[in-house]
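Complex shown without one protein chain; remaining protein chains in place.
For clarity, chains are labelled A, B and C in written order, and residue numbers in each chain start from 1.
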Amino acid sequence: MICAKVYTPIDYLPIMIQSFVVLGFVVTTMIATHMLGPKRNTKQKLENFECGIEGMGNARSPFSVKYFVIAILFVLFDVEVIFLYPWAVNFKELGIQGFVGVVSFSALLLSGFGYLMLKGAFDWEK
Amino acid sequence: MFSIITIAITGVLLLYLGFLKNRWIYISVAITGLITALALSVFSWNSLETSFSNMLIIDNYAIAFNSVMIFATILIFLLAPHYFKGIEKNVPEIYALLMFSLAGACMVTSFDNLTMLFIGIETMSIPLYILAGSKKFSIRSNEASFKYFIFSSLATAIFLLGITLVYGMVGSFHVGDISNYFTITKEIPSILKVGIVLLVISFGFKIAAVPFHFWAPDVYEGSPTLITAFMATVVKIAGFAAFYKLLSTCFILVPDSWHHLILGLSVLSLIIGNLAAIKQKDVKRMLAYSSISHTGFMLFAILSFNSFSASSLLYYSFAYALSTIAAFGVLMVVKNHMSADGSVQAFEGLAKKNPILAIVMTISMLSMAGIPITAGFFAKYYIFVSAIQGGWLWIVIIGILAALVGVAYYLKLIIAMFAKTSETEKIVTSPLYITSLLVATVLILIAGVLPNLIISLI
Amino acid sequence: MDFNIYDFTSFTTWVHNALTSSMSPGWAMFVELAIVGVVFIAFYAVIGLYLVYAERKVCALIQNRKGPNRVGPFGLLQTIADLFKLLMKELIYIKNADKFLFNLAPFIVIIASFMAIAALPFAKGLHAIDLNIGIFYLFAVSSLGVIGILLAGWSSNSKYSLIGAIRSGAQVVSYELSVGLALLSIVIFSGSMQLSTIVESQANGWWIIKGHIPAIISFLIFLVASTAETNRGPFDLAEAESELTAGFHTEYSGIKFAFFFLAEYMNMFIVAAIAATVFLGGWMPFHIPGLDGMNHVMDYIPPFVWFMGKTAFIIFIMMWFKWTFPRLRIDQLLKLEWKYLLPLNLMNIVLIAFIVLMGWYIK
Partner (left out) sequence: MAFLFYLLSGIALLSALMVVLSKSPINSVIYLIVCFLSIAGHYILLNAQFLAVVHIIVYTGAIMVVFLFVIMLLNLNKTNEPHKSVLTKFMAVISGGMLFLVLIAAAKGVNEMIVAKEFDANIGLVANLGKVLYTDYMIPFEASSVLFLSAMIGAVMLGKKDKK
């Protein structure tokens, strides 16, 4: 780090106050719109939107497992990306040693990636 | 170090070779890789490797256990082609995952830093969660996978909490620093003791010691038998090696924090493991409980730290691994044959159907029971000697009683095999399969006759 | 007080001093931050509304129409009128919806986008939060929005919403990887994750020029991936009007719908601003070494204008995308990310690391 600045937890105080402010804003708007808007509930209005057809049963049906595989793979690669950030920040100091370390780390992961490609994990099954 | 890398790279190689769809290619590559790893491991004997910024220490202790585990894996891999006959799906993946799990197991035995121990345990366990559920359409297999995952991750959480408390007091993950802390500090804070207790508990889960054993029978029964063989041997040995090393290097100076706990685990495992095993109808379940009772015996080594206990633990692991693999190997054939269930009745008349298998099973059962001229006898003998040297005579008496109870259910199986039956259809196996089983059997006998070969190693 | 449009540092210190002289330091800080928060909300609302207006105008331009032109001069007050209309609308609670989550979802979405805006460096000395992990902070906050989307889809108890939410979830998380890796490339170049440091490092040239080919690749990947991450066309299949009747916010009405809508446009602003900051030099003026005359003219334009101009340029490109390309299918979308963008990106990272090690870039 080039900057001589000291980083302390106090840097994060604005985030907290910002979140309170925006929370306040959203809540106020919600309350305001409750007071302003009309309230005329009819049975038809409270139905789910179904293109004019009557709704049947529960809409929360199970869905394809493919999305789940995508989500799992995302977690794995996300962690890899996060591991790369501390390396990138220290890139020039770590030099060739860090480079070799990261390349050998990525090599295993990339070989896994190649395997996934060949296996057709990213192909959408019919 | 190189052997771990070899194992991991062989795993990656297997993944890609799987696309060739030729099972002989990938089995031969797997075996070649494992033999190379074993050779690399054996050749680094007596050359202490520590230069990994204090993360790994590959001393003779680690090399000995690694070699046993790699050897056990080779035997399991020799059984694999016959086991997976007819099932072509995901076989290379299963091989690769076994490799990765083995790599993790090798890290576990040679840790020098608690972070490395943690990563090793996870690398060892995560492939196993998947492997336990690798029979995708079997409900029992799914149940096994899920149970193993839940209990194992609970154990990991406990383990992490233990590490945290230790780190919080000691200020280091390094094994040397931790043992230094205990030599310097006279008054050990109670929270550190809680941390040690938590570590012991989590290892109790991993090695399936009573009362943390309840996952083991279901998982062993539900998983594919080949995976069960791997779990019962490699994973258990790795767990014991790490457990022994952790307590002997880090916490040897604070025995009062964990001694009673180990004592309780050991006695309970002996009693409950053996009594429950007698009642089992299913052979796989019986072997699961017998493995719990073996945990009780192996804990003797940890109970009595002395110059002899490490080598007695090694010998016991070796004997136990060989007999377990032989037993599971025979069980696999019997179970697959005519889609018989794994009950004791299925073994009736095995001596007629396939005499080699019957002999292999008999010797392995005798070894597990601890009958002389098999390795199992000296395994129990050395572990008892080690316990007596440590001053635990009354525990040894319980152990001997438990071993006598054990003989009952092992004999039940042997008697069933030599019983007469009307059904006399031959059971055929592949030559590779028989080779693996015979190697295990012969080694059981050799180790039983010449115990000094192994006991004098470390 | 000396108000300097080129450097806001003195302005912010003046505000700070004025407040600390009149009250205790703790309260001063609190009031200061509250003021900042309120200013941001105003900014947020104005930008959001005018982005909607801009979208409609750009769309009209491309489709050879006039767009909004009745309310106010050039239709400038149109979206404000829309806002008031939405405020006065009735909030409908669907019969089978999970009330708590149904209400919670828009909160999460809007808070996530609002938290991101505070970390942007608008001009020299003009940023609310300047963390040493600024890029990471943006990355973290933008990853929270997807939870709101998933909850919205699930709680509505409608098939359209559920399908839209799941598609959107898979899409957002997938493209987040590419966004993260594209930003990583500039972190390697500049050696810092602090946004102000990254901007300072571009004083002698923007990274897209200094980093030549790999930086351009990263920039393009970032553009595509961030368009997808904000669920905008041609990647808007999560809310495909023609097949999913607006996807995860099918059942929302009134101000809650407006929140989703606003957050979507603000997310577009945020990713455009990040792209402008990281790749195009943020508030740094355009300089060509040697041409002092031109550089002076460029310096004369205030940094704030530079920043907004670059952001507006990228926003325009993203709108152009939307109204030019047809919508993708979900399998094409995931294939694009996992089969093309991600491997390309990973190789690009290795290339950049190599180039930086060799020093083959303009320092």
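What we mean here is this: a residue touches a chain if its C-beta (ideal position, glycine included) is under 8 Å from a C-beta of that chain, and two chains touch if they have at least 3 such contacts.
Because the structure is a prediction, the values reported are computed rather than measured.
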For this session: Would you list the chains present here that the left-out chain is in contact with?
Result: A, B, C
Exercise. Given the contact definition stated above, which residue among C:Phe122, C:Tyr137 or C:Trp206 touches the chain not shown here?
Worked result: C:Tyr137
Seminar exercise, completed: In the whole complex, of B:Thr123, B:Ser223, B:Thr324 or B:Thr441, the residue touching the missing chain would be B:Thr123
For this session: Based on the whole complex, identify which of B:Asn90, B:Ser179 or B:Asn336 touches the chain you can't see.
Result: B:Asn90
Seminar exercise, completed: Note that chain A touches the chain not displayed via residues 1, 7-9, 11-12, 58, 60-63, 65-69, 71-76, 78-80, 82-83, 85-87, 89-90, 93-94, 97-98, 101-102, 104-106, 108-109, 111-113, 115-116, 119-121, 125
For this session: Name, in rising order, the residues on chain C that touch the hidden chain in the full complex.
Result: 98, 100-101, 104, 131-133, 136-137, 139-141, 143-144, 146-147, 150-151, 154, 162, 165-166, 169, 173, 176, 193
Exercise. In the whole complex, what residues of chain B lie against the chain that is missing from view?
Worked result: 8, 11-12, 15, 52-56, 89-90, 93, 96-97, 100-101, 103-104, 107, 113, 115-116, 119-120, 122-123, 126-127, 129-130, 133-134, 136, 169-172, 181, 189-191, 193-194
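Just so it is clear, only the chains that are shown with their structure count from here on.
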Seminar exercise, completed: The chain whose mean C-alpha position lies nearest the overall protein Cα centroid is chain A
For this session: Spell out, as numbers or ranges, the residues of chain C touching 2 or more other chains.
Result: none
Exercise. So in the complex, which bits of chain A are touching chain B?
Worked result: 108, 111-112, 114-115, 118
Exercise. If you look only at chain A, which of its residues touch chain C in the complex?
Worked result: 1-3, 5, 7, 11-15, 17-23, 25-26, 29-30, 32-34, 36-41, 45-51, 58-61, 63, 67, 70-71, 73-74, 77-78, 81-82, 84-85, 88-92, 95-96, 99, 102-103, 106, 110, 113, 117, 122-124
Seminar exercise, completed: Given the complex, residues on chain C that touch chain A span 29-30, 33-34, 36-38, 40-41, 87-96, 103, 106-107, 110-111, 114-115, 118, 128-132, 136, 154, 156-163, 166, 169-170, 173-174, 176-177, 180-181, 184, 187-188, 191-194, 197, 245, 250-251, 254-256, 259, 330-331, 334-335, 338-339, 342-343, 346, 349-350, 353-354, 356-357
